[in-house]
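Next up is a structure, given as structure tokens.
A single protein chain has been omitted; all remaining protein chains appear in their positions.
So, subunit A:
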Amino acid sequence: MEVWQTFVKMVHTLVPWFDGTVAIILIIFIKAMALLIPLMLVVAYFTYAERKVIGYMQLRIGPNRVGPKGWLQPIADALKLMTKEIIFPTKANIYLFLLAPVLAIAPAIAVWAVIPFDEGIYITNLDISLLYVLAIGSIGVYGIILAGWASNSKYPLLGALRSAALLVSYEIVIGFALVTVVMIAGSVNLNTIVQAQQGGIIYWYFIPLFPIMIIFFISSLVETNRAPFDVVEGESEIVGGTHVEYSGMTFAVFFLAEYSNMILMAVLSVIMFFGGWHSPFEAIPYLESVFSWIPGMIWLLVKTTFFMFLYLWVRATFPRFRYDQIMRLSWKIFLPITIIWIFVVALMTQLQLSPWF
């Protein structure tokens, strides 16, 4: 925080009115932009990576026409979507129709405010940041529900109904899964959760919470409407689900929200279970000093990229689940396992199991 105070003082000497409330608002704005612009770039190139990775997995090449090796493909896609006409379905509720994409993207971006990227690098250090992530993340479902309802069309409505039921049931699973993380770390602050995993790879929570880690990963696939749980879109069943009536920029906004949520879930899994910004070579005699020059943020991003790759890998590998199978997975398999694991973690805490407690 001292960096910002010196920054304010420096600018204050140049521009006298830059002080107090104005400075606070401007600094919040600068911080938000510093996060938002890289995030949007990552989202754009994540779509490119998705097409390339799945392409190679299916023995194709993927996009390779626009720019060298297709590197400009996401830019071309964005330009195309921006210039396309936005079509409003007849008798659709225009206000809610336009509000839906906003409600989808706003929470998807707002959640990033509490994500710690490195020791002391975050937009805000909220005391209850994990609950904030859950609460704001749960608002994103309104975007999909409203999109389905306001479109005045049958397939979107079906998609929205599926989405509402899925998201509500999997939020319970994710909530219970994160309870175990909170029990070990003793805090709902994401910074503290990462700091508690300091001291080498065996301190990371994926070891004591291995089943929970897998459940969290699968639930995050459902939460982000990814294959093999993409029944909300389900191209072969309900055309495009909630996106059927959306075109041009309104569709692009849904797309941005979905991919931004996916990256968020990858970052969350790293923060919860894979030591956040800590290096995997910590406490290993020789390797620790060799890799000590790499900043923590790079480690976080490398681990996050691995999880993002997992999302693509899963999509290229598994066929789509049937709707009732997804529901059964949530209520009859995941929920009992997470509840049992809460008792297991409580037992671990009582036994003072090293090295995690």
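Assume a contact is a pair of C-beta atoms (placed from the backbone, for glycine too) under 8 Å apart; a residue touches a chain by one contact, two chains touch by 3 or more; residues count from 1.
In the analysis below, contacts and distances are computed from a predicted model.
The chain that is not shown carries the UniProt protein name "NADH-quinone oxidoreductase subunit J", picked from "NADH-quinone oxidoreductase subunit J", "Glycoside hydrolase", "ABC transporter permease" or "phosphoenolpyruvate--glycerone phosphotransferase".
Contact with the undisplayed chain is limited, among A:Trp149, A:Trp204 or A:Phe274, to A:Trp149. Only one of the listed residues, A:Ile54, A:Ile123, A:Ile139 or A:Ile298, touches the absent chain: A:Ile139. Note that of A:Met57, A:Leu98 or A:Ile128, the residue touching the chain absent from this view is A:Ile128. Mapped onto subunit A, the interface with the missing chain covers residues 21, 24, 96, 126-128, 131-132, 134-136, 138-139, 141-142, 145-146, 148-149, 157, 160-161, 164-165, 167-168, 171, 188, 324-325, 328.
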